[in-house]
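Up next, subunit A:
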Amino acid sequence: MPTRNPENAGAAPVASDGGLDARLVVDRGSFRLDLALTAAPGDVVALLGPNGAGKTTALRALAGLAPLTEGHLRLDGADLRRTAPEARPVGVVFQDYLLFPHLTALDNVAFGPRCRGAGKAEARARAAGWLDRMGLAEHAGSKPRHLSGGQAQRVALARALATHPRLLLLDEPLAALDARTRLEVRAQLRRHLAAFEAVAVLVTHDPLDAMVLADRLMVVEQGRLVQQGSPSDIARHPRTEYIAQLVGLNLYRGRADGHTVRLDAGPAVHTTEDLSGPAFVAFAPGAVTLHRERPTGSSARNLWRCSVAGLESHGDQIRVELTGELPLTADLTTAAAADLDLHQGMTVWAALKATQTHAYPA
Partner candidate 1 sequence: MPRSAAWTRRLRRIGAPAAGALLALSACSAPGSEAGPGAGADGAGPAGTVTVFAAASLKESFTELGERFEKAHPGARVAFNFGGSDTLAAGIANGAPADVFAAAGPTPMKLVTDQGLTDGAPSTFARNRLEIATAPGNPHRIDSLQDLADPGLKVVLCDTTVPCGAAARTALTAGGVDVSPASYERDVKSALTKVRLKEADAAVVYRTDVRAAGDTVEGVEFPEAGRAVNDYPLAVLDNAPNPGAAEAFVRLVTSAEGRKVLGEAGFLAP
Partner candidate 2 sequence: MSIRRATPRKTRPRAPGRGVPPALLLPALLGLAFLLVPLLALLLRAPWRSLPEQLTSPQVWEALRLSLVCATTATALSLVVGVPLAWLLARTDFPGRGLVRALVTLPLVLPPVVGGVALLLALGRNGVVGQWLDAWFGITLPFTTTGVVLAETFVAMPFLVISVEGTLRAADPRYEEAATTLGASRFTAFRRVTLPLIAPGVAAGAVLAWARALGEFGATITFAGNFPGRTQTMPLAVYLALQSDPAAAIALSLVLLAVSIAVLAGLRDRWMRAV
């Protein structure tokens, strides 16, 4: 069973003998990736970040497909920097799986064991075992082009696991799937990753995938780690605009003085937390209420005069982009939006209770 320690998930575990201990520095023209990465056996770490942040480069560096410019790479105490990629105990599930189109599912999975010295019969027997575990026994003889997206994903996982890697890398493992399959495959993948006894690192730009699959999130932007922690921690305390947007929060940075955070640009926000010094303040768009007239007798401590910059349907809600005193996003029900007769350019009052805000030191 994996060793999960949600209490301490925010701090990177120190891998002394087991697990992964890496500092990946890769220079590629003007782009530089510099990422320290440690994980204990059983950990599932997600690298989350926008496109071009360097996540895939990090994965390729771990697999040995991209050379390190500097840094170190130790897995279970062994230095992998000088180890050829084919000799590394690393398994990779590629974004579009890269199943060998001329081989059956069984031979795809048997490929790794075969390359690592198993006899043909033994390799195939092991492959059959893995396919069985993935619920794909009946597709063993199928060529990849006859597999559904979800099946192909599981074959790719089985292929990567069949070499008993000590480090499993998954590059956007669900990106190639349609929405419906994704839900199902995500749940299966979570089970398989939970059962995996070594280190798993997955790369994704989808916060939901990251939060469902991983114990620990590392947010990477422009080649650097900007935040890491447990999924819930990151969701509650985003430290960059990118993460805040990902988890759907309004996020501001300012200076706290007691129950007030004076924002770097703009007004002050009243909060319940008692802080001092640099701080973030965050609130959910759904916590904001909008009014045509300045509300009187409202219990909301925060009130800003804004104008509607954009409207967008967001599920069964209307997302309103506001500019003015404080640029923010507000979510309204369709009915509430209709009552207000919202249109672009109109002036509204945005109200927010102090209890709905969340302030934390920067």
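Points worth noting:
Here, a contact is a pair of C-beta atoms (placed from the backbone, for glycine too) under 8 Å apart; a residue touches a chain by one contact, two chains touch by 3 or more; residues count from 1.
A word on the picks: all candidates are chains of the complex that A comes from, given by their letters.
The model shown is predicted, which means the values in this text are computed figures rather than measured ones.
One candidate among 1 or 2 touches subunit A in this complex; it is 2, while the rest do not. On the side of subunit A, the complex with candidate 2 involves touching residues 63-65, 85-88, 90-92, 94, 98, 100-102, 111-112, 115-116, 159-160, 163.
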